[in-house]
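What you see is the complex with one protein chain gone and the rest in place.
This part shows chain A:
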Amino acid sequence: MLGHSLLKIRPAISVLRSYSSAAKQMTVREALNSALDEEMSADPKVFLMGEEVGEYQGAYKISKGLLEKYGPDRVLDTPITEAGFAGIGVGAAYYGLKPVVEFMTFNFSMQAIDHIINSAAKSNYMSAGQMSVPIVFRGPNGAAAGVGAQHSQCYASWYASCPGLKVLSPYSSEDARGLLKAAIRDPDPVVFLENELLYGESFPVSDEVLDSSFCLPIGKAKIERKGKDVTITAFSKMVGYALQAAEILEKEGIDAEVINLRSIRPLDRSTINASVRKTNRLITVEEGFPQHVVEESFAYLDAPVERIAGADVPMPYAANLERMAVPQVEDIVRAAKRACYRVVPLAAAA
């Protein structure tokens, strides 16, 4: 199938079953940029704020061209004061504007976490519906390459454990575009976790995705690859790894179903449960420190749930240690085989 040949050329591409395979290529960076551009032009209340988003064209070039188009009143270069500008964003949202606050990486959001949780997430509840906070906090999340412990943490589990926040994590360009548009239009605080290493990756996008009113629903996962033997759930960069693992498993006769969670909170339990009830085996993959587990389909499980996560250590710097601290494709393959009771004797671990 054409889809498969595309997969061979670029291993990280998701198999888009419902769209024509003769599609336009778009990088995640372009997807995010176009989503921001379209939302800012559609609604004058939307503005972007963050470090280096303006003149520097974005620390990772996501906001390229926006300053020229919308001016310094809507694309604000801030001083280095996350607590301050996140708070200013929340205040603006209280009064009806729709800020998009960019953190250079989500590690820096820790300086602002008080505002994300206490003034954004909890406000609608504390005020009994009076103060809704239509704000988006976005930025790269998780490990890059060789950037050390303070630049590599995955914050999905931290933010996903807080009621009042919606947490999204796109994988492909289609996800990036649709979810960012949905996040900006959403009346609640959204934490949008991107991934630095995915920014440059290209994915095919259909015309529907390129339409300016395209929007993905929040809270729905996507089945990237249908299968019947084992379910692998993942988000962000790990979806790419899971797809690679699925290919390796296919050669060994294991047909894996890969679910791209897209939305961490609210988690799409129904899709995951339906899948597990079909395959009876579940493997969850995440880059960060171990967290979430779905227990509702317990009765349908033929094997214990395999949770693959990052090592329970701050990210080391040395390249070989860093590789060991995050899940790799081989880990997913091994776990799938274990779940299918085809255990490969583990050689003196790599």
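In this section, a contact is a pair of C-beta atoms (placed from the backbone, for glycine too) under 8 Å apart; a residue touches a chain by one contact, two chains touch by 3 or more; residues count from 1.
Note that contacts and distances are computed from a predicted model.
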| item | value |
| --- | --- |
| Name under which UniProt lists the unshown chain, selected from "Proteasome maturation protein", "L-aspartate oxidase", "Pyruvate dehydrogenase E1 component subunit alpha" or "Eukaryotic translation initiation factor 3 subunit H" | "Pyruvate dehydrogenase E1 component subunit alpha" |
| Touch with the omitted chain, as defined above, among A:Val147, A:Leu197, A:Ile223 or A:Ala274 | A:Val147 |
| Absent chain, residues of chain A that touch it | 51-52, 54-56, 59, 72-73, 76-81, 83-84, 107-108, 110-111, 144-151, 311-314, 316-321, 324-325, 349 |
